[in-house]
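The complex appears here minus one protein chain, its other protein chains still in place.
Which chain is which? They are A and B, in the order written, and residues in each are numbered from 1.
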Amino acid sequence: MIATFFLLALLQIKVPDAAQFVGAPKGTPLSGPQLEQQTMVISHELRCPVCQGLAIGDSPSIMASNMKAQVRELLERGYTEEQILSYFEKSYGQFVLLKPKFQGVNALVWILPIAVLAIGFVLVVSKAKKLEVEPVHAAAEEEPADDPYLARVREMVEKP
Amino acid sequence: MTATFGRFLILASVLVSTTGAFIAYAAGAKRSPEGLRWSQRFAYAFAGLMVLATGVMEYALITHDFGVQYVAHVGSTQVPLWVTIVSLWSSLEGSILFWGFILGIYIAATTWVNRNEHQEYMPFAIGTWLSCGAFFSFLIAGPANPFLSVSPVPLDGPGPNPLLQNHLLMIIHPPMLYLGYVGMTIPFGFAAAALLRGRLGQSFLRPLRASLLLPWVFLTIAIMLGGWWAYEVLGWGGYWAWDPVENASLLPWLTATAALHSAIVMERRGVLKGWTVTLIQASFLLTILGTFMTRSGVFNSVHSFTQSSIGPTILVFLTAILLFSVILLALRIDSLEAEGRIESAVSREGMFLVNNLFFVVFTFTVLVGTVFPLVVEAIKGKQMSVGRPYFDAMVVPVGTALLFLLGVGPALPWGKTNRKEMLRALLPPLITGAIALIIGYAFGIRNAWTLVTLLFGGYAAHVTFAQMWLPLRQRLKKGDSFAPALIDAQLRRGRRRFGGYVVHAGAVIVFVAIAVSSTMRTQEEVTLARGQSTTFAGYAVTFMGTEERAEPHRQSTIARFNISKNGQPVTTMEPRMNQYAAMREPIGTPAVHSTIGRDYYLSIMNIQGDQVGLLIINMPMVGWIWGAVLLMGAGGLIALIPARRRTYVVVPESAPTIDDEAMA
Partner (left out) sequence: MNRTVLIIGIVIVAAIVFGLFAGLGKDPQHIDSPLVGKPAPPFALKAVNTGETIDLESLRGKPVIVNFWATWCVPCYEEHPTLVANARQLPNVQFVGVVFNDTEDKINRFLAERGSAYPTLLDANGKTAIAYGVGGVPETYFINAAGTIVAKYEGPMNTEILQENLAKAMR
């Protein structure tokens, strides 16, 4: 471990940092189980760029584990979920967000299904109203038959 | 030689299916019995050619005839025989041929079963099937021809995609999926026939329903096998990622399930005919959409193994059948409409309507989520993603609503009921629901959705069980002895009903198992040196070391872990890292230790010298999902076994004689 730190200090004089993109941390630094939990949550909202649609939280690739490590580090430093997501968005665009933002055209992906549910509900209610009639009990339980002949055949066949 | 013969067979099948389709449509339009007989012959001929062509391809594969392009592409003298045999569906060209093979068998079998029946509809149905057959023959003859010759003939080939070689599930998953996908062509043809005729008679419901139920069973199993494969092979401990290809297989399943439900209302009440037909059409169209998604290379997926040039061809076909279906529906849907009525919205039939609404919303959400990024990129030129967090947020409530209906729907009586009766039907299952909830809480479940799932699941289980044994109870009450009553009530007379409730029982378990396994899973990432151990979720895991194994197509590093509980050895687990010649990054294969209650899952993240980075996942109830889906499939099969021959009664229009068989 010490050797790794030494190596890093030697090689990495300066790397790009979230502070340049999203400013100072706006939340409180996390640690312990809370940090692990929040890292998991955010890792499942970010798309792994080298994989096929998987979240970085699910991907075994090197790139994904780098990104996960970065998420953890930013949480430790007190960045909020929103800030971290927007940091990754600055480099990768909305491509990286597995949960589309409710913004512009993209909001439609959230609205459309709910609209279909609402319209469908109205249609179902009106359809049910239209189809609803007073009960005619005797006929209801009988299986409707195509023609009287077939019904007669059935009757004959069903007799033991 | 083999290649030439194969090409000849495919060209013949293009000719046969095209001609057959024309003859069949003409026979339908003219109501010609002679024409129908000819179209049946063409249907059998098409099937024969497809079976023969597939046989030729298998022969070429097994004899390692590298003069055939497909064999040169996927064959290898280095791989075991079973891999050679399943190579037929390991790559694009072969899998399209395999599609044609299954389509041929489906068409011939359905034509034969209905050879003397439904003469009014059969010509149009055969015409539609053969049109689809013509398209796939064309695909095999042109854009995806596996029978091209190679010269000079290579001495050996590379073998099929390595990812397909590392699990036995790959032998049965694709055939199941194809049986499901291709099988949807049959109800599509029947539905198209009903629309073309402008009539959907009560007697035609049986073949319509049966032809939908069979591929539904295959598709149900196939979806589960795909998830199981991902779980066993991909190493992230999940079985469903809302990946486009997974969605593609789910979409037709959802509409087919909705159609199976609306068909029941159609049968009992004579309503929802147009709607059921629409759902059936949609199921087929979505299988073609799914094929496009898997094969076009437009979508990013962990399940896509072939990227090819047939995308545009499939898309043209998809557009054509979409337009055909929409126009046909618009023209004829009104002529199918309601002969019947329902009595009350708050009844079982009313719940079927709500059930259909939720299935449609489910389908629509998955479809929008999958296609939306493409549309946005086309309009705005900006990329976006729609992934698991979206689907989880949108679909979990819909799924929960469906589980609710799974309980409440069958509990409600058909027709109109008074308040008292209704309460008597709806209240008792609440007790079982509450018990399930309390058990879950005692096991430490705190996630609200999971607890709700347990409540509804317990409720639905109670209702399902009560409904399942209702006919038996009635028999016993009448004084029948147990064994004959059981067989007669459940497996002979009430087979469809019983099968349906077996499916429901399986579905309840699937719901609960998905909720529990996804919210109660715990995981840990650890780095272990040789000889070091860690304790996680009740097991001690000790890293025993690694072993290198060289195989012709891959280099594997196998890590060995001893698993023990309270000092007692339990098992040895061997997750591995495979480096395939054809792939950049190594691919891990996890190791799973399954017990009844939970799975213990080890996946290697990296190996560096004597150290291994390990992902340990503890997943309760995962195994229940696979078992419960099999139960759903079994229920479907029970419902599918034809009822007593009485429904097969042949009624010739002029001569009213009764079949001997029917009398027996």
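Quick note on the criterion: contacts are C-beta pairs under 8 Å (C-beta built on N, C-alpha and C of every residue); 3 or more make two chains touch, one makes a residue touch a chain.
For clarity, every value in this text was computed on a predicted model and none was experimentally measured.
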item: Shown chains touched by the chain that is not drawn here; value: A, B
item: Given B:Leu168, B:Ile327, B:Ile487 or B:Ile641, the one touching the chain that is not displayed; value: B:Ile327
item: Selected residue (touches chain absent from view) among A:Val50, A:Val105 or A:Val125; value: A:Val50
item: Touch with the omitted chain, as defined above, among B:Leu52, B:Ile172 or B:Val298; value: B:Val298
item: Residue numbers in chain B that touch the chain omitted from display; value: 278, 289, 292, 296-300, 311-312, 315, 318-319, 322-323, 325-327, 329-331, 333-334, 367, 371-372, 374-375, 377-378, 382-383, 584-585
item: In chain A, positions touching the absent partner; value: 7-8, 10-16, 20-21, 49-50, 62-63, 66-67, 69-70, 88-93, 95
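Operating definition for what follows: only the chains that are shown with their structure count from here on.
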item: Centroid distance [mean C-alpha coordinates] between chain B and chain A, Å; value: 23
item: Partner chain B, residues of chain A touching it in the complex; value: 44-45, 47, 51-55, 58-62, 65, 93-100, 105-106, 108-110, 112-113, 116-117, 120-121, 124-125, 127-129, 131-137, 140-141, 143-147, 149-150, 153-154, 156-158
item: Residues on chain B engaged by chain A in the complex (per definition of touch); value: 201-203, 235-238, 241, 243-244, 267-271, 300-302, 304, 338, 340-345, 350, 353-354, 356-357, 360-361, 364-365, 368-369, 372, 376, 379-380, 382-390, 393-394, 414-416, 585, 588, 603, 605, 615, 646, 649, 651, 656, 658, 662-663
